[in-house]
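Attaching a single structure in structure tokens format; questions to follow.
Here the complex is missing one protein chain, while the rest keep their positions.
After this line comes subunit A, so read on.
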Amino acid sequence: MTEVITKQEREEAFAMFYGMAASIGELAEPAPEMTDEERVERAKEVFLKGIDNNVAVQLDACVHCGACAQACQFFLGTEDPKYTPIHKLDLLKKVYKRELSPMSWLNKFLTPDITADDLRDQVELVYDSCTMCGRCNMVCPSAINIGDMVALNRSAMAAAGLAPAELRYMRDGQEADGTIFGADEDLFNFRIQDIEQKLGFEIPIDKKGADVLLMTSGLDIHLFADATGGAIETLHHMGVDFTLASKTPGYEGANFGSLSGYDATKKKLTKDSTAAIEELGVKTVIVPECGHSYPALRFGAAEAVGRDVKFEVMTVSEYFGRAVMDGRLKLEKKDHPTPIALHDPCKVGRWGGVFDEPRAILKACGYDLHETESNKQYNFCCGGGAGNFLLPSADKLKRVGYRIKMGEIEATGAEELVVSCGSCRMNFEVGKVKAGDSMPVESLAAIIAAHLPQKDKAEGDRA
């Protein structure tokens, strides 16, 4: 692997970036002004639009058994009953019961309507104390999709002008010019040129008709160049006909419309990316190591444009993992004397089904993988997913979530952690600093690149 960013460079960038991220709430435009009646009306409109047969059946299947609390790291870490996942759906349930349930004719008289104060109280429950990780979905005896219904709540809060300032700032910026954290086209080009210089080969940009488009994200551009560099180096090594795109819709994988609850922005960003991808004419898109960017494009593109799309979407670990599994990518098995743990990012794992691929990569690299007690679809969130790593108001909860996750990792005896998601990585890094932990957290893409066979040997193999 060619080192595209040194440890010291990364630490300096991290300190600068963390300072910037900590102040974005102050940079946000004031929240939209509206009356309490308007807030309630807008929130209800979103709820009513989002309740279909599936949501109704699931809401009617809840018996308030409370099992979901036992799967939620924010409840487990605080034992505060208000963080019980199903409680976060109370407003949605009220609107359903009063307005749409087959029993609404009766419920109207028995169930009080939601108020603007209810909405204000809800903000902490669906942003700060929920990363929509969906672990509660896995324990519920009725299999209620609480995670997706919290997403619907976020949409209602955003419509009511109550999304947290930090996420509003991120959404406003991306709505305006497609960028996040100021990672505009100039910065993207600078970063790619820097990587190009270090890797020593030309990185194709805007190559129409290439087989593969590799996307990146603002977080990687600023901080985790090793993830982008690792993916580029591996694609080059494999001889794949790939390209990157120089315009934001083609390179920015993150979607803060999705995380903040602004559905119109989510759709616009996905539509713009879809148009850019289809214009390039690539067959496959690799989204970056950025958890939510995978479901946003893989499952969101067709929904955004209202038709099937002409490309396949894979995430970094999925693409390279499959290449390892079917023999297209040979990695050099090295001697790793200490065990490693793997974090399955919720949006890629539980919400994306990518489990076997990263494990195949680690095996091919010769790692002794020690699984956490909760793994694959039962994995604990890093504690700061769904954009929560940017919310100072959620700091205490993030640390609680981190502690539970890190506790499981430490229990494996692993001395290193690998993760294929930038925001998980960011949350682990911040959590480590605050807790005084020191376990190295590595990018899977960087690990792949570090295990590419020596060039001469690889070329010999291909010949």
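For the reader, a short list of remarks on this structure follows.
Here is the rule we use: a contact is a pair of C-beta atoms (placed from the backbone, for glycine too) under 8 Å apart; a residue touches a chain by one contact, two chains touch by 3 or more; residues count from 1.
Basically, contacts and distances are computed from a predicted model.
According to its UniProt record, the chain left out of view corresponds to "Nitrate reductase gamma subunit" among "Nitrate reductase gamma subunit", "Sulfite dehydrogenase", "Histidine--tRNA ligase" or "Carbohydrate ABC transporter membrane protein 1 (CUT1 family)".
When you scan A:Thr6, A:Asn54 or A:Ser246 for touch with the missing chain, the hit is A:Asn54.
In the complete assembly, the contact with the undisplayed chain comes from A:Arg350, out of A:Lys207, A:Arg350 or A:Arg425.
Residue-level contact of subunit A with the missing chain is found at 51-54, 56-58, 60-67, 69-71, 75, 79, 81-82, 84, 86-87, 100-103, 106, 137-145, 148, 295, 298-303, 306-309, 349-354, 373-374, 377-378.
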